[in-house]
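Reading through the structure tokens given below for one structure.
A single protein chain has been removed from this complex, and every other one stays in its place.
Entry: chain A
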Amino acid sequence: MAAHLSYGRVNLNILREAARKELREFLDKCAGSKAIVWDEYLTGPFGLIAQYSLLKEHEVEKMFTLKSGRLPSADVKNIIFFVRPRLELMDIIAENVFRCHHSSRDFHILFVPRRSMLCEQRLKEQGVLGSFINIDEYILDLIPYDGDLLSMEYESAFRECYLENDQTSLYHTAKGLMTLQALYGTIPQIYGKGDCARHVANMMLRMKREFAGTQNQILPVFDTLLLLDRNVDLLTPLATQLTYEGLIDEIYGINNGYVKLPPEKFAQKKQGEASKDLPTEPKKLQLNSAEELYAEIRDKNFNAVGAALSKKAKIISAAFEERHNAKTVGEIKQFVSQLPHMQAARSSLANHTSIAELIKDITTSEAFFDNLTVEQEFMTGVDTDKVNTYIEDCIAQKDPLIKILRLVCMQSVCNNGLKQKVLDYYKREILQTYGYEHILTLNNLEKGGLLKPQTSSRNNYPTIRKTLKLWMEDANEQNPNDISYVYSGYAPLSIRLTQVLARPGWRSIEEVLKMLPGPHFEERQQLPSGLHKKRQQGENRTTLVFFLGGVTYAEIAALRFLSQMEDSGMEYIIATTKLVNGTTWIKSLMDRIPPSCF
């Protein structure tokens, strides 16, 4: 079921199994039949851990989504609320409990990922705290997302850390890393860059001291941990990702490993059947490396996807043609036994051909091209100090605000801040066109460092770009030889830092590191003697790269590319607070504005 988690360098299924075990244990604490009331947000992340079958085995008979009003009727002994520790949810729970007249019911709450005094206090104020038999927490910090990918699915982490200076997410991160070390051994080397990275490392070291009594006897799986603050590299998430998976995320949004797509392209027309009832519900697909074809193409530049699909099509067609050659009963049997696998491949090919067609309609549009051109101008440092005509035109056409903000922020980052006059002009145009209430959003972007006035006349972005080779003139999209293929020319800064750390080491780029925000550091954790790895000749080292504040699919693709390079000698496992793209990231920084009535 989750076999793809164990194929990688590090068997992440161990983590998943541990999480499942804990879930079972909790369910068994509530003896008898149960109904679960879900905070809807949690069903996605939980889906990565368990399926309904597991819950059913433990007498979960009904499941509802948490809504205000009365609970739907269910003939069960226990009602369990699975919720995030949010105050507004507590009010709903209180209402549910209040309006429930079965006296024989047992109520429970399972907080994910942590209990919260605040919430318990709110329940107490509402007068229902006493109704709960059991209040517990389900620590789900790092969720295995794929064979080499862990995510906390903590959407507001960047906002909390950099805007509100709230370090709760960092505490969870440190806890999550402790869990990981408990399962996969102490990580001997820790590197980091950025204030949050420093903070997490400090907490980890501290927590380790607190557990000093128990020595971890597991042979370390990870050689190195690299902690990276998102604000060290604000540029990368703003750029449009150009890998297949990245574009799916940019255009349709991938949520907890699922994507919803317009259904038209997926309607299967059968012969003689009129296409009268086209489905109207979006088509939902799961995307992970369990699907062979997807694993093959997800990290390619989109321009190389067509060729890969057509190659695959030929192979599959040929396999189906084989049936003509099957003459003997044995051969036919053989063919039939392979049919399920072939059909899976066929349906996978059909899906991805459809997706590629959908994406191609967009990437070949003029609007997409114009936008990309401006992004690439900024990244190469062309005219970043002037008001950009394209942005101006987009505002005049009232293009989506997030698109505008992405571009303006990108210009600001690539110019180490905008000239006051330019910044004022953009702000004015934006407020006039999209509404003055966006003062709040613009202020947030400034606090987060994405948008700022130039303070010194020195723009050090060009130096950073040149030293780290962030722009590669002729990126090879088909047969890449450098990570810059993921953005068709731009090599993500975060990944360059990772690459340089592996070889030749950060000492070679001290100057640039000083230009980027926050401290950089190195820590060592003592291993008990006997746990020092004896490395085989030519054996790769493993680094866990943790992105604090989010990571994009294109960055992940770049790290996978580095893992696969023959001479890199390093394999990467990726962890993050949340998978993001420019749109979801900016959205998380906007102030919630009630939908206008237009």
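Just so it is clear, a contact is a pair of C-beta atoms (placed from the backbone, for glycine too) under 8 Å apart; a residue touches a chain by one contact, two chains touch by 3 or more; residues count from 1.
The rule is simple: contacts and distances are computed from a predicted model.
Novice: According to UniProt, what is the chain that's been left out of this complex called? Choose from "Small ribosomal subunit protein bS16m", "V-type proton ATPase subunit F", "Mevalonate kinase" or "Spermatogenesis-defective protein 39 homolog".
Specialist: Missing chain, per its UniProt entry: "Spermatogenesis-defective protein 39 homolog".
Novice: Could you tell which one of A:E25, A:E331 or A:E511 touches the chain left off the display?
Specialist: Of all options in A:E25, A:E331 or A:E511, contact with the hidden chain holds for A:E25.
Novice: Of A:P262, A:P400 or A:G435, which sits in contact with the chain we cannot see?
Specialist: That would be A:G435, which touches the missing chain.
Novice: If the hidden chain were put back, which of A:R70, A:K284, A:R503 or A:H532 would touch it?
Specialist: Missing-chain contact among the listed residues: A:K284.
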